[in-house]
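With one protein chain held back, the other chains of the complex are shown just where they sit.
We just call them A, B and C in the order they show up, numbering each chain from 1.
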């Protein structure tokens, strides 16, 4: 049910991250190892920040593995911050407006997982989106509505808190409808300056999520690896599953956690859903 | 802003209606004469009934004029009742789920026109859709929401009344938001047994709509025209604009009217929007 | 590298063959068991004959598993003879003109496999296509050129002989270029009256191919299976891999064979490539 990748750090040509390695994200579109489904062929998307700070988004309904435009664009665009996503639909139509990352103002959002029993709870959740934001919903996925719920609940001011409130709301409304496990998944979101990642599920068995080891440690471990020349101390990757099996590179994000990648020290913290009182 | 065509009558290979004549519907996708926009290249769709009574729907985001599948399918499928539509978007995305005709149970629905200031009134209108039907909305157009409003308000029992109530509701909610002309357009809908067509606009200047002259009259006027062999007494076409300029074939539907094509005598009547009291 | 299915017999709604069973052809597009690649997501096509004898073809670059139009069309069209194909490209672009089945006059053609070292031998092979037929080649695959070679070499008069000559020519030109195994694959072709299937490879390890057991035998084995009501004595399926694991239903086509499904007794024979003398 989808795989994603987020990069933050030294500006890099995007294909160097997307296509490199036998388990690259693009190869995961054809056969992933840790996903709920091996094939993620129901569209893809990539959102990246230019030097000027606004994100561009390229989304397509083709499988990522055979999309030539993705290869062309990613091999001619450098970015210091980008999110890529390959989709396996859980039922909603395969169309560009349902492809991740979703975009609002300077924010991007990608999700792997699902809101349980989506069509049952959809109306009640959509009603909780601020009427100002409501007209901007263009697709029909659970993931996009979750983004607009988080925006409604303060994503721009307090990202971890807003996502905790949004998922708390999803759980409350799901419970009200008798949904056993209202939320499942991992999330990447960014405002172009910091990158937040989340791993959580109502069931306590969340989709996999990994982050790359700090550059300095990698450099000490593999001083001669030429690939490290493309990265620096600020570089960090967060991925649904490891892009290769080099020892020491990939670290699992703990169950029920959130982290932030940012200038200086990154952080990791516990995730606790918290439905807003008003809901 | 879209052109459509509806056929009812003797079973006919669909391409004979869709592609025939210099002003065929498919040519109207490239350059229509009476439309709000000359080009209707933002996707298309066709819905047809098989002998067994359920409709099939083929929709695509390609322009109709260069779609080979449309040509192939329409030249190999016969139907006694079908609706075809070529789209010029008024802003919502070009995707299959926004292409007409829309489909629910044994009903099809196509629309040319718009709900005024759609993004302003969308939320209030969507809230009026029955919660049971709400999860079935797959796209993001005004036209599809209007279909679900009509279904909510009794389309299956009383089509003309339900459309009058749905458009009455659109006008009431539009007025509440200060929209000058809340509704504009023509509609085709069918349950597989009868075909209803509507022409109305809040402004009193509705999109064009025409119906074909009765077969017997045409046969008397053009006794030797070989094209008439494909049709019979029950055959009737309703179209956004004439498919050709043969004298006596096309008759405008009067402003603010609805009609029904059915076994035996067809009917034409006045259309009066009527907001439901509860709204 | 592709999976296909061919049906001949009692007219049947196509979805009953395409979508039925856990190993249906459409499911094979997502995960086949016997294919060179598990995923066949690089487009698909279906060609079917109407009662009037000419084939219609619907092809798309989307993966078959998520194409709604395929589901709609196949569930509303009955046919007595059709070929469906799900594609895994061996390198040529994913575009409609590279999707099978290919169509010429009243003939259809589908192929699973490849011409070895295609880009090396392509020019020499294309030069062997009759100049009259050459302009009709619309795509860039080995499979389509093989079809036009077979047409050049007499497909319409003597299908097995023409395919033997075409593949003989492929082997001769391949050998001239030092290609170890010039041909690999299975082929389905039909003129709307009979259906021919081929299994051959220069290596002697051909892609899998199966045919269904005669109706009368199946009826004796499974007298109460309601699915048999859709078929009759003339019904036969030829498939890249079994559509299910019901005992006794599927029989492998022997290595280096061709068969013909036709009114009355079907036939199976040995396949011997034979390069035309002039080549």
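Here is the rule we use: contacts are C-beta pairs under 8 Å (C-beta built on N, C-alpha and C of every residue); 3 or more make two chains touch, one makes a residue touch a chain.
All figures in this text were calculated on a predicted structure; none of them were measured in a lab.
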Which of A:69, A:105 or A:130 contacts the chain that the document leaves out: A:69
Of A:12, A:36, A:57 or A:228, the residue in touch with the unshown chain: A:57
Residue touching the undisplayed chain, where the options are C:97, C:175, C:213 or C:257: C:97
Touching residues on chain C - with respect to the absent chain: 93, 95-97, 119-120, 122-123, 126-127, 131, 134-135, 137-140
Hidden partner interface residues of chain A, rising order: 48, 50, 54-60, 68-69, 72-73, 75-77, 96
On chain B, residues whose C-beta touches the chain left out of the figure: 30-31, 38-39, 41-42, 61-63, 66, 68, 89, 93-94
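Here is the rule we use: only the chains that are shown with their structure count from here on.
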Averaged-CA centre spacing for the pair chain B and chain A, given as whole angstrom: 41
Junction residues of chain B - those touching two or more other chains: 96
